[in-house]
Structures are given as C-alpha cells and as structure tokens.
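All protein chains but one are shown at their positions in the complex.
All chains are identified by letter, namely A and B, in their written order; residue positions are counted from 1 within each chain.
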Amino acid sequence: MFKAEIKSETLKGLVNIISTLIDEVKFAITPEGMTLKAVDPAHVAMIELRIGAKAFESYSADGTELGLDLDKVKTVIKLAGPGDIVAMEQDEENGRFVFRIGNVTRSMNLVETSSMSDPKVPQLTLSASAVMQVEQLQRGIKAAESISDHISIRAGPEEFELSCEGDTDKASLKLAGADLESLDSPAEVQSLFPLDYFANILKAIPSGTKIRVELDKDFPVKLVFELAGGEAKVVYFLAPRIEND
Amino acid sequence: MFKAEIKSETLKGLVNIISTLIDEVKFAITPEGMTLKAVDPAHVAMIELRIGAKAFESYSADGTELGLDLDKVKTVIKLAGPGDIVAMEQDEENGRFVFRIGNVTRSMNLVETSSMSDPKVPQLTLSASAVMQVEQLQRGIKAAESISDHISIRAGPEEFELSCEGDTDKASLKLAGADLESLDSPAEVQSLFPLDYFANILKAIPSGTKIRVELDKDFPVKLVFELAGGEAKVVYFLAPRIEND
Partner (left out) sequence: MFKAEIKSETLKGLVNIISTLIDEVKFAITPEGMTLKAVDPAHVAMIELRIGAKAFESYSADGTELGLDLDKVKTVIKLAGPGDIVAMEQDEENGRFVFRIGNVTRSMNLVETSSMSDPKVPQLTLSASAVMQVEQLQRGIKAAESISDHISIRAGPEEFELSCEGDTDKASLKLAGADLESLDSPAEVQSLFPLDYFANILKAIPSGTKIRVELDKDFPVKLVFELAGGEAKVVYFLAPRIEND
C-alpha cells in the first residue's frame, strides 16, 4: 500500500536528479519513506536517494516496492502548476500507479521490478572533503564544456579546483577561502572524471543547494546533498578515469 | 472594396483560430462584417467564423470576396507590437491586399478563390451542452497527450468528462459543480474524437474564453465561443470516430 501527497516542485526536483541516470526505477517503500538505489546502464555512476515521509504533504505506506517510468512521471508533473499538490496512489488490484492533480487523473502501469538490480552502495573513506554552493561547481562545468571530455577535480590544504585541458584551450575554477563553506584535505589529491556525467548531475541540482564533494586519488568522487528542505538525502558516486602514467 | 483597421492582438487571435484548419482562406465581405466557412483538407473539421464590423477599429466595405494566405498574414502580424493598429486595404486594380503598420507597408497577391468550396454548415440539435472556461479543457488535453490518438468526450446529468486510454496509461478530466458554468445533459452521451484536431483548436483559444461544448452519441462535437470581445463568433465542428461495437 502506498498513498501520498507531495508539492509539485518537490516531486519535480527529485525526478530531475534521478533521471540524469536512469528512466525506469524501483523505489523501496516503508512506513518511514522511500529509498532508491540505482546505477546507470554503463555502470559509471550510482545514486542513492532517501526520501523521508516528511518530504510529503501526507504519506501512508506499508512495506512494498514500486517500479516507475520517470519519463511518464515527468509528463504528469507538467500538468501541475507551481504550488499544486500531486496526489499519488498505488492501485494494487490493477497494477497501476495513479496521480491526481485537481480534477485531472492520470494512471499508468507499474513497471516490472523483478529484473532490476539492487546495487550495493560502496562504503568509501575518502581523504579530502569540501563543501560549497552548487552554483560554484556549475560555473566551473560551464567553463569546461567543449574543451575536453574529462574534468579534473583536485583538492589540497588551501584550495579546491576543477580544471579541464584540451589541445589549445584550458579552463579552471579555483575555490579557496570564502568561496568554500569548508575544506578538509590534508594532502593534495586529484582524479579525472567524465565531464558529461559530472555536468548532468550538477545541472540538475537546484540553485542554493549546499554540496559536499569527497575525493581521493583514483577513487570515485562522492557528492552528498539534500533536497526537499532537507527531507531527502542524495549520495552520488562517479567512477574516475584512471590515467596511465 | 474593403478597408479596415484592427488591433494587432485581435487580428492575431482570429488568424490563430483559422490556421489550425487551413492556410488559404476565402472571406465573404459585407458592409456589416466578414464571414469565413472552411473545412480542413481531410474534411474532419469545419469552422464558421463571423467577424462583426465592431471587431475593427474602423471598417468600410462593399460586398466582395477576399482570398488570403494566412501564413503570409502571420508574418505581417509579427511586425506589429502589442497595441499596434494594423491597417488593411484591398488593392482591386492590382489584385493585391495591403497591410500597413506604422511606416511599414506590406502587400501580397490575393489568393484565387474560385476553386474554394463553400461548405454548408450543418444544422444539428445535440442533446448535451456544457459551458466552461477553455483552460479546463486545455488541461484535460495536456493530460491526454502521448497516451492515445483519440479522446472521449462524455456528458451526463452530473458530470462532464474528457478521457483517454492507451495500452498502459489512462488520463481523465472530470468537471462537475463549480468547474462548469452550466451543464444540460439529460442522458449520458459519449463520443470519440481525433485528439490532434481537438487539441489544436483548444490550444488556439485564448485563456479566459468561455466555451460551449455540444455533444451527442456518435455525432460531431460542436464548439461555440467568441473572440474580439464578443464581436467575433466561432462555431467549430469536429467529426466523431465511430467505434465498432
């Protein structure tokens, strides 16, 4: 059983983040909230999303699983205006999921979840950690675009840097001092990542969001941030491109 | 002879409605106003538009006929800003139609009307009638898109419904009580219509317009609404898709 109401903006923010990675998703439902763990088809990135019951205007659920096609959920969100409440309900009898926005009802078949994997979230201890407003990273990404397919992330005791180097062009964003909320990187660490994945997830994060970046040499980068006024927590891993020395 | 001035917004509103059906049109002109009757090339929909002289800022005409290419008229409208007056004049000597907006003059050949048909507007008495704000129907259309090629319109004593059903998805808009300005449908009637035609005409109707929908089982649906502050009257018929029982 699952029945909940959510602000259309909150639903949109959550769907935007997940759909940077995959279209068909499986939510694990409990009375306390929803959890999603997913990897992209190329197994380069992983997302873990925990949405607490308080992220919803109303929420009541038993333990269950829900498979949804996010492309369809997006068309539903477009029917809602700002401030609208989206009511959602599982129709167990017919294997459907039903959305209601005002006098519009939109239902869709639930997606079969039996073939969807349950990725294991890695427990990594990364040596460097920096916290900043997401707008800072978004500007760095914009500067890097069309220069190279890869972006270097580097952290040191005094400075955090995104940089990108092509045959004729270079771009770099250096954050230090007041640009950062915090920086904890005893040693210099640096890794290279696919720019498109990094850009897609950063562009989907709303302005004003604080993001923690955890980094180590030739390890995945870990991004941690909150949505829905702190009631939804996202952890995102992106695999490094190992450079041949 | 035809010579008139019209607000650019009014002209735009009229052209938008007509051009959902056809590009080349014939207007019948009298001293009291203009009339257009047209069917789309596939003979699925028909429009009758009566524009009274009062819809214009100034109007003077004899009985005549004017053939216009609406695609070209649209490019003229784009030259006008909001609040601009568009002056129009038939140049009988050269077989041209002349638009003037401020210090810009734009003239185009009149379109040959001899081959254009004069469709006969059907006189139908349909058993159900409902009046509502067009925004209500526009939301229903938006919910139905990408689910199916057809939309069902249903009216009953208590409720008016648009609905759409595909293999895996359903959408429905139910209007009752305060959602409707009026509803007069003694019995339940329902018909199926091509979604694209219905969507195109509804999207062209400006927000804030009141629309009357007349319906019967397996008859065309009739839409009646006004433009130009009540000085232009539109009747639109859309043929049903007859379902095989």
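Note that in this section contacts are C-beta pairs under 8 Å (C-beta built on N, C-alpha and C of every residue); 3 or more make two chains touch, one makes a residue touch a chain.
A quick note: this is a predicted structure, and the numbers were derived from the prediction, not measured.
A.B. asks: Please identify which residue in B:19, B:35 or B:109 touches the non-displayed chain.
C.D. replies: Only one listed residue reaches the unshown chain, and that is B:109.
A.B. asks: In the full complex, which of B:79, B:204 or B:224 touches the chain missing from this view?
C.D. replies: Checking each option in B:79, B:204 or B:224, the one touching the absent chain turns out to be B:79.
A.B. asks: For the chain that got dropped from the picture, name the residues of chain A it touches.
C.D. replies: 136, 139-140, 142-143, 145-146, 168-175, 179
A.B. asks: Extract the touching residues of chain B with respect to the undisplayed chain.
C.D. replies: Given the touch definition above, chain B has residues 72, 75, 78-79, 102-109 touching the missing chain.
Throughout what follows, only the chains that are shown with their structure count from here on.
A.B. asks: Just curious, how far off is chain B from chain A if you go by their C-alpha centres, in Å?
C.D. replies: Chain A and chain B have C-alpha centres separated by 45 Å.
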